[in-house]
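With one protein chain held back, the other chains of the complex are shown just where they sit.
So, chain A:
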Amino acid sequence: MFGPQTHSEPSNGGFLSQKTNWRRITSSNPTTSATTITTITKKANNLSVKFQDLYGFSVEGNIDDVNVLNEVRERVRQQGKEWWALEASKGANWYLQPQHSSSGEGLTVPSKLTAIANTITSTMTLKKLIRKGIPPVLRPKVWLSVSGATKKRSTVPLSYYNDLLVAIEGKVTPATMQIDHDLPRTFPCHPWLDTPEGKAALRRVLVVYSFRDSDVGYCQGLNYIAALLLLVMKTEEDAFWMLAVLLENVLVNDCYTDNLSGCHVEQRVFRDLLAKKCPRISAHLEAMEFDVSLVATEWFLCLFSKSLPSETTLRVWDILFNEGAKVLFHVALAIFKMKEEELLRTHQIGDVIHILQSTTHHLFDPDELLTVAFDKIGSMTANTITKQRKKQEPAVMAELDQRLRRLNSVKMDEK
């Protein structure tokens, strides 16, 4: 499942030197060292181990989990070497905006075609490479580029973020009050997020965003996403732009606004896809009257950050920013698919949830999940999903509208 990866490995100091940079914010997190085991407690026959994962989160698992995590660390290092090798052969930053190479005006038709072909090759190489994971030190640069955040930022003055920071100073709104309430409740055990500095940075990103888009304001769930973005991007301004591009371009509209209608749409699409891609599971769960949204809602709203281990979540995000929101469906379907036989044996809702939760909790090997997500689930084009969404939108709107009317009639009765 996670055999050794055999890449040629030209030594490259870049990875290490940039790592120092990375340490600035997480302070406690040696990406390359072996897993630090904090405590081991013996529970019956199972050894339960507490350890820190690649992004400084404390997790509890068994010895196997620790071994897997160490193996993943090694693979992250190998994958880094592959990126450096490509940088050496294709030039630094080759992966940033590969489409620019095709903008040669005045070229002859054949050379234009060559340029286009080169771009396509570049895009394909990048897609493959990103599916295998972006090294943590390169994530900020690559994410900003492939997601379109850089482009988004370029449309406003350079001082945009700082101007907003000044504008929000001392302002109290329902959003800021809710943000303040959630700050200490966002990954409370993380060594950096739990510091005053960490909380202040998270607060600024969330508050500034709530002013940028008052329709979204603050929605619970964004706290986890913004926190993880901060850990990856290292500067809050970059984290802010990633949050903006995510909500405004990458995800479906209205996932986090008012009545979460976008989220309702995604859940309906997901139910249909499960019926199509995993018909046995879907039929079995339906017979048990188990609505998959009961568990999948959190996955979609937090983009798996609350359920999957951090490096696994970020591997999903690597693909999310490069290929779009369809990866969320791939991954959600894969979690069910991986446990098909076990799920088919369940008779109680509690057992279904237990299987899904323990699966996601122990998914320390991102490739195990992503192999199923792409190879076993099969392809789904963005177009198919867009069509499905269009199909579901009227039903969601009607349902939410009907609900609102019923609730209003409750209020009328009161009078």
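Miscellaneous remarks
Everything that follows uses one rule, which is that contacts are C-beta pairs under 8 Å (C-beta built on N, C-alpha and C of every residue); 3 or more make two chains touch, one makes a residue touch a chain; residues count from 1.
Quick note on the criterion: contacts and distances are computed from a predicted model.
According to UniProt, the chain absent from the figure is "Ras-related protein RHN1", selected among "Anaphase-promoting complex subunit 11", "V-type proton ATPase subunit F", "ER membrane protein complex subunit 10" or "Ras-related protein RHN1".
Of the listed residues A:90, A:181 or A:280, the one in contact with the hidden chain in the full complex is A:181.
Shown as candidates are A:221, A:309 or A:366; the residue that touches the absent chain is A:221. The chain omitted from view is touched by exactly one of A:151, A:347 or A:390, namely A:347. Contact between chain A and the absent chain runs through residues 178, 181-182, 184-188, 219-221, 223-224, 256-261, 263-264, 289, 291, 293-295, 297-298, 301-302, 306, 347-350, 353, 357, 400, 403, 406-407, 409-410, 413-414.
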